[in-house]
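Here the complex is missing a single protein chain, while all its other protein chains stay put.
Our next item is chain A:
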Amino acid sequence: MQRLGNFKLPQFFNFPPFFTLQPVKETREKQVQLWKQLLLDYCRSQKIFVIGLEEDFPLFSNPVIERSLSHEAREVFLSALISEGHAEWMDKDRRKCLMLWLRLQEWADYILNFVKDNGLQDGVMTIEEMRSGTETHGTELAGIDRGLLLRVLRLLEQKGKATIFKGTSADDDGVKFSV
């Protein structure tokens, strides 16, 4: 079985037509579904939050069968994820894409559950602690993109479930939960 790091690639990754944007509607719908699933699974397992469309993203080419996705195909597959809230363009030129294997709201719910599970209902954590501290080790939060985390926390703040405060440096920025 072919692997990318510790990620097990599915068999169809070696199916050459997988890398050609299919023109027939129904076939393309299935192809898009498979790509969406593969992109999300891979990014989640490798904690990849940002895909650069023009960079050498490992999934976008398969040296074994010498095939790679066209720029158009990359855009089509990512746009499909975006339409479901599972990704966002990070710039107008659509060169970078933020991957959301958990949608923003799902991230918010995940953090609330984490807070409850760890008895932090009225606790305080720094942003850095949340990303790389021992508490979040082994959870989805470990290694989360800083920009994404801040956006999720602001979402919680709007709902009155958290308060973000500035520290002396960016590293000291923190959050107080009030669930």
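We adopt the following convention: a contact is a pair of C-beta atoms (placed from the backbone, for glycine too) under 8 Å apart; a residue touches a chain by one contact, two chains touch by 3 or more; residues count from 1.
In this text, contacts and distances are computed from a predicted model.
S.K.: Unshown chain, UniProt name, "tRNA-intron lyase", "Large ribosomal subunit protein uL30m", "Actin-related protein 4" or "Vacuolar protein-sorting-associated protein 36"?
M.R.: For the chain not displayed, UniProt's protein name is "Vacuolar protein-sorting-associated protein 36".
S.K.: If the hidden chain were put back, which of A:R67, A:K96 or A:R146 would touch it?
M.R.: Hidden-chain contact among the options goes to A:R67.
S.K.: With the missing chain put back, which residues of chain A would touch it? List them for me.
M.R.: Interface with the chain not displayed, on the chain A side: 8, 10-12, 14-17, 19-20, 22-24, 26-27, 30-31, 33-34, 36-38, 41, 66-67.
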